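Of the protein chains in this complex, one is absent; all others appear in place.
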Amino acid sequence: MRKPHLLIQAATFVVGIALWETVVSEGYVDPLFLPAPTKIFFSLISLYPATFAALYDTLLKTLVSFSIGSIAGVAIGIVVGSRSLLHDVLYPYIFGLYSIPRMVFLPLIVLFLGIGFNSTIFYAVLHTFLPVIIVVVGGVKNIDRRQILYAISLGATGRQIYSKVIIPAALPSILAALRLGIIFSLLGILIAEMYLSISGVGFLMQKLSFAFRSADLFAVTIVVALLAIVISAVLGEVSKKIEERR
Amino acid sequence: MRIRIFTYQLLILGFIIVLWEFSSKVVPKIFLAPPTNVFPLLLSIWFDPDTYPHLFTTGFEIILSFGLATASGLLLGFALGTWRLLRNAYEPILLAFYAVPSVVWYPLLLLFLGLDVASKIAFAFILSFFPIILTTIQGVTQVDKVLVKAAYSMGASKLTVFYKVVLPASLPIILSGISTGLALCVTGVIVGEMLGGIRGLGVLIASAATLFETAHYFVYTITVILIALLVNYVSKLFEHLSWRS
Partner (left out) sequence: MGSYLIEARNLSKVYGSGSKSVVALQNMNFGVKRGEFFTIIGPSGCGKSTLLNLIAGLDKPSSGEIMIDGRKVEGPNPELIAVVFQEYALYGWRTVLGNVEFGLEIRGLGKAERRERALKYIRLVGLGGFEDKYPSQLSGGMKQRAALARALSLETEVLLMDEPFGALDEQTRLLLGIELTRIWEETKKTVVFVTHSLSEAAFLSERILIMSARPGTCKKIVEVNIGRPRDPNSDEVNRVKAMIWDEIKDESKRMMEVGL
């Protein structure tokens, strides 16, 4: 048997679906809460337009917050990572902010920016740029001191050291941070959408949840989950290709 | 040098508080409760017995979800770490699910389990389960093979090798995963409560915000931040203690 693990995966999936279908059709669980897989499949099709519109909305916002958050995060990360005083003073704050539930700031943001696009983006930016900073700082800190010393000995100016030594050497970390950034952006947007309830996938899911439309909710959840997995896999492949180029 | 750093940090904190105080004089009180209002309120709320059921609920959710995630994460992690076939089959699935932003599961959980503690516990469980099981697997697989070989050469049985070699050798990595898991439990519980709940600190935050009780919002938020920081600090300490090797 060439790849036995694939068989186990397929078997688990099939057994899982079969169990599910039996449990529901035999009436062990209230179909209001756990719909049959077949029902979910039909929901997928019927909800297509609504899902698509919501996804478009959410992904657009994700892209905006990711752009802002990642540029800010990488820039701040490089600066903080390369200056030891700045690092020692600010890092505890940065890490502290990262390690708490940042959602607690959402009402404060809403207080200033109102309910809508602005506060959603602002919160997602907050959500994104902290982990990005941390990863980039880690990458910059890991740069071999000697490479920098060598550049100085050749008479490089500050700007040249940044552009020719620090940024290229930190590039793998920057790429890793960007990958993380997209996921955190999406997460931030979804949380904001669920809390603020105006538009997007998060709002759609909240709405379906409170309306007890379980089959529909399952369908949307599966779509979003699959999308996230695909995006993550694609990003993984892209990073690998970039790494190989070096 | 250290004193210099510490001084700068205190200055930053001080600056934020001063800015906070100043801006609430400029912006109408309904928007920003100044520190002079917030801190006395904080003390009175902390000692108010009405707050305790909420604190208890949040704490209960954290502890239960963390216990479940650690127990199942460790158990399954050791199993997958030890048996290659299982690992090859299920680790990719775990990694795939890990890539999904966990909050997408929450509306389903609310639907199934309602607004009470169960949905929060389940949500926090999902959040923390993945890092725990994945780091456990990594911890077990990265044990140096020669350490295992040496034990076998001294006559150890498979079980003895697990207890006396694999476990201690993988402990530091596993503890860091559990540490992450704990932080995620706290986050998960609070996010869950804020997005819809009956009792708990997160619910208090969300309702204070909705009712424009800004001072109360600040108090509850600061409380949550302090709890999160404390929990993280304690678990980091625990981690450092294990790094003897």
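For reference, chains read A and B in written order, and residue numbers begin at 1 within each chain.
Here is the rule we go by: contacts are C-beta pairs under 8 Å (C-beta built on N, C-alpha and C of every residue); 3 or more make two chains touch, one makes a residue touch a chain.
Keep in mind it's a predicted model, so treat the numbers as computed, not measured.
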Across the complex, visible chains touched by the hidden chain are B
Residue of B:152, B:212 or B:238 in touch with the missing chain, whole complex considered: B:152
I'm checking contacts with the chain that's been left out. Which of B:84, B:164 or B:240 qualifies? B:164
Going by the touch rule given at the top, which residues of chain B touch the chain that is not shown? 144, 146-147, 149-156, 160, 164-165, 168-169, 171, 244-245
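Here is the rule we use: only the chains that are shown with their structure count from here on.
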Separation of the C-alpha centres, chain A versus chain B, in whole Å, is 18
Which chain B residues qualify as touching chain A in the complex? 5, 8-9, 12, 31-32, 85-86, 88-90, 92-93, 96-97, 99-108, 110-112, 183, 186-187, 190-191, 194-196, 202, 205-206, 208-209, 214, 217, 221, 224-225, 228-229, 232
Using the touch definition up top, name the residues of chain A that touch chain B in the complex. 4-6, 8-9, 12, 33-34, 85, 88-90, 92-93, 96, 99-101, 103-108, 110-112, 183, 186-187, 190-191, 194-195, 202, 205-206, 208-210, 212, 214, 217-218, 221, 224-225, 228-229, 231-233
